[in-house]
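Only one protein chain is missing; all other protein chains are in place.
Chain nomenclature is as follows: A, B and C, assigned in order of appearance, with residue numbering initiated at 1 for each chain independently.
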Amino acid sequence: MIRLAVPGRLEYRDVVLRVASSACKLTRPESERADDFDNEVVSAFGEAFNNVCIHGYRGRPPGDFAVEIDVEPDAITLRVMDTGHSFDPTLAPGLAVGALHESGMGIYIMRSFMEMTYRPGRPNVLVLTKRRVEGSSGRDVEAKTR
Amino acid sequence: MIRLAVPGRLEYRDVVLRVASSACKLTRPESERADDFDNEVVSAFGEAFNNVCIHGYRGRPPGDFAVEIDVEPDAITLRVMDTGHSFDPTLAPGLAVGALHESGMGIYIMRSFMEMTYRPGRPNVLVLTKRRVEGSSGRDVEAKTR
Amino acid sequence: MRFSRTDSGDETVLKVDGTLDAVTAPELRPALDALVAERRRLVTVDLSALRLIDSSGVGAIVSLFKRVRAEGGDVRISGLRDQPLAIFQLLRLDRVFMPGS
Partner (left out) sequence: MRFSRTDSGDETVLKVDGTLDAVTAPELRPALDALVAERRRLVTVDLSALRLIDSSGVGAIVSLFKRVRAEGGDVRISGLRDQPLAIFQLLRLDRVFMPGS
């Protein structure tokens, strides 16, 4: 297990995403290169980080953004914890596909690219999971988000 | 403060060094590019990580490699903790400069590139510090290691 | 994030490199606002050297698109690949910004 904690401020975004991106490499043979799996994990996890910094700690001194990363061959689980505002992810507006949104895309990106669960509390716990699918490629995403 | 813990196994080297490398960026204005400071911090810290995995947990199930990173404008401190074998860094052989060593260079690299203190115990605590020097460059290293 | 702007006649190429996200999108805003204020006809956003984008980065480009269109101009994207391509495809924005493809 990889454990990381940083202050919940956007300037730590690069640190946090590099850990996730490097952890993705541990899910596959060394010879294989970064692929859709990595892109989707980093995209989803990056939105989770943004939301904690921007919404979770809005109007209060930022606490930590903490994550525990479990790496198995072929799967990754990121358990994100914060002590900020809680929210109800089911209330996030569905995204009208092809519409020109300027915001409100974060939760949609998370849900499209990974399995997501959320449990409000102290800390709030958001769990993102993704399994490598045999012979998978970007096409999977299309199927999953339809 | 950035806190990271991974199993003390070499396969986590990339995760650990990416965090250090990204943390270095937080010590300077965004416009400046990676420089000697970053190279020297990553080099020293990488040797600390290797030593914990290779020597610290030799002959026992690996415990964690944990690090707390303090970033200030112009300085970085990495506090490394492990629960493996302790050692006496003052007994590390001095390096005959220009001689052709195949090993025994790790502690020399750490000491040359950063300030280093070590306190054996549970956990063992190795602290590496580096301050950006006004107008510094690679030439500093030459001076410091003479 | 680094960006560069090149004007030739009615077209502007805005090349954005590195990472366009919640941290860096605000730094790009003044350059985007200038394109709108100057009523540029055709803006091509060259993302061939963009490594990473997030919803804030997409939001900035969508906002540019809407405002340039409102002035009668158009915005295209060129060079999309890797993670940014995955995001634009997911949001079905590839069809908006690359109508020919």
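Please note the rule applied: a contact is a pair of C-beta atoms (placed from the backbone, for glycine too) under 8 Å apart; a residue touches a chain by one contact, two chains touch by 3 or more.
Since the structure is predicted, the reported quantities are computational estimates derived from the model, not experimental observations.
Novice: Using the touch definition from the header, name the shown chains in contact with the chain that isn't displayed.
Specialist: The omitted chain makes contact with B across the full complex.
Novice: From the list B:Ile2, B:Leu17 or B:Met114, which touches the chain that is not on show?
Specialist: If we include the chain that is not displayed, B:Leu17 is the one touching it.
Novice: Who touches the missing chain here, B:Leu4, B:Ala23, B:Cys53 or B:Ile76?
Specialist: Missing-chain contact among the listed residues: B:Cys53.
Novice: Taking the full complex into account, find the residue in B:Leu4, B:Val42 or B:Leu128 that is in contact with the omitted chain.
Specialist: The missing chain is touched by B:Val42.
Novice: Footprint of the hidden chain on chain B, which residues?
Specialist: 10-11, 13-14, 17, 36, 39-40, 42-43, 46-47, 50, 53-54, 95, 97-98, 100-103, 105-106, 108-109, 112-113, 138, 141-142, 145
Operating definition for what follows: only the chains that are shown with their structure count from here on.
Novice: Take chain A away without moving anything else; what clusters of touching chains remain?
Specialist: Ignoring chain A, the remaining chains break into B | C.
Novice: Going by the average position of its CA atoms, which chain sits the greatest distance from chain A?
Specialist: Farthest chain from chain A, going by C-alpha centroids: B.
Novice: Max contacts between which two chains?
Specialist: So the chains sharing the most C-beta contacts are A-C.
Novice: For chain A versus chain B, what separation do you get between their C-alpha means, in angstrom?
Specialist: A distance of 30 Å separates the two centres.
Novice: Please work out the Cα centroid separation of chain A and chain C, and write it as a whole number of Å.
Specialist: Distance between chain centres, rounded to whole Å: 24 Å.
Novice: At least two other chains touched by the same residue of chain A: list those residues.
Specialist: 11, 14 - these are the residues of chain A that touch more than one other chain.
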